[in-house]
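Only a part of the assembly is drawn; its chains keep their places, and the rest are absent.
Order of writing sets the labels: A, B and C. Residues in every chain begin at 1.
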C-alpha cells in the first residue's frame, strides 16, 4: 500500500452558519465559495482532474467536546476538460490554539500545526476519469489566509 | 399517529451540475439559491420557524433507471428570530412527463402530477425550537415556475 | 397524501452492546435476533412482503441527553416468496419512564406510551416488489414483552 500525491485543493469559505448544540453535538455549516484543484505534474493521469472548486456544497461540521472537529463535507470540482467530480468525505481537525485563531481571524496554519486528515470518496460519470470512482483517497489539511483550507490529496494505491 | 401541517417551503434552484453516470447511478447536484418557509397560522409553535431558506446546500440527487429520482438533500433555514435550522433528507420523485417538462423548461407542476415525498430530519441548537429535534417530519412536493420546488411539510405526531 | 397501513413488524432483540459516550453521543448496538412481518389483509400487494425478519443487522442507536433515543437501523426481511428486502432508517424514541422500564426489564409498552416514529427506506431487487423501492414509508413503534419491538408500517401515498 503506497500513497501517491495527486494534487492540491485550495478553497475559500463563506462565514459559518451556526446551527448550534443539537442532538449530535455543536453543528455549523460552512459553505464553499470557490477554489482551485492543481494536479501534481509527476502524475499525468491526475492533471486531467485539475480545475476549479465549484461554489455550492460545504462542510456540515460538528465541533466535539473532546477538542476535535468532525467534518462532513460534500463538494464539486469542475475539471479543465469540463467534467464535474463530486467528493464526499468525513475527517478530523484537532482544535489547537492555532486552529482556533484561524477560525476567528482568518489566519493561516501550517500542516504540522494540527492533526487534520480526511478520507474523500470521489464520484464522476466522465469516462476519462473513471479511475476516481475506483480508488480510495486520503488528504492532509491546513488553513490558508483569509478563511480558507488547503488539502494535499493522495491516492491510496 | 396523525400528521399536522406545519408550513410550506418554497425554494428556487440554480442550474444542475451534472456529475453523470457513476457507481450509484446518474448523479446531479442542484444547489439552492434562496427561498421562504411560511408557518401554518393554525400551529402557533410553528410560526416560530417561519423565515427564509439560506443559500448553500442542495440536492445530490440520483436519477434512477426505474423512472424515479432519489433525493439526498441538505439545506439550512434562517428563522425570523435568527435561529438556523438544518434539514437533511432522502425522498422520491416520480419522473412523469410533467416533471421532465418542469426540469427542462422551468414549468410548474401540481402536487397530484407526480409522487414526490420526503422525510426530513431537522436539527437546531435554538432552545425555543428544541421540538424540531424531537419529531419526525414528512413533506409532499411539486415544482414551481422558474425552476423551483415547493413542499408542504407535516409533523408526524 | 394518505397513509396506507401495510403491515406489522415484530422483532426480538439481543442484549445491547454498549459502545459508550463517544463523539456523537452515547452509542449502543442492539442486534436483531429474529422476527416476523405480517401483511395487512386489506392490501393485497402487501401480503407479498409478509415473511420473517432475518437475523443480522440491528440498531446503532444514540441515547440523547435531551431524553430521546435516535435510531439508526439496518435490517433484512425474507418474504414468503423468497425475496430479501433491505430496510434502512432513522427514527426517534421518547425515553419515557415506561420505555426505560422496557429497556431494563423487558416489559411491553403501548403505542401511546411514547413518541416512537421511524421513516424506513426499503430496497429490493425482486421485480414483484419493485413498488417498495418507489415509495416512502412511516412506522409507529412500541416495545413488546421480552425485549422486542413492534412497528405498524404505513406506505405514504
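The rule is simple: a contact is a pair of C-beta atoms (placed from the backbone, for glycine too) under 8 Å apart; a residue touches a chain by one contact, two chains touch by 3 or more.
Treat the numbers as computed from the prediction; the structure is a model and nothing was measured.
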Assembly copy number, counted for this structure file with 3 shown: 4
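Here is the rule we go by: only the chains that are shown with their structure count from here on.
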Same-residue or different-residue interface between chain A and chain B, half as cut-off: same
Chain centre separation in whole Å, for chain C relative to chain B (CA means): 25
Whole-Å gap separating chain A and chain B, where each centre is the average of the chain's CA atoms: 26
Sequence positions of chain B contacting 2 or more other chains: 133
Chain A - residues contacting chain C, complex: 23-25, 62, 64, 66, 68, 70
In the complex with chain B, residue positions of chain C that touch it: 1, 3, 66, 68, 90-92, 94, 115, 117-119, 121, 130, 133-136, 138, 140, 154, 156
Complex contacts: residues of chain B adjacent to chain A: 14, 17-24, 26-27, 29, 31, 54-58, 60, 74, 76, 78, 83-86, 88, 123-126, 133
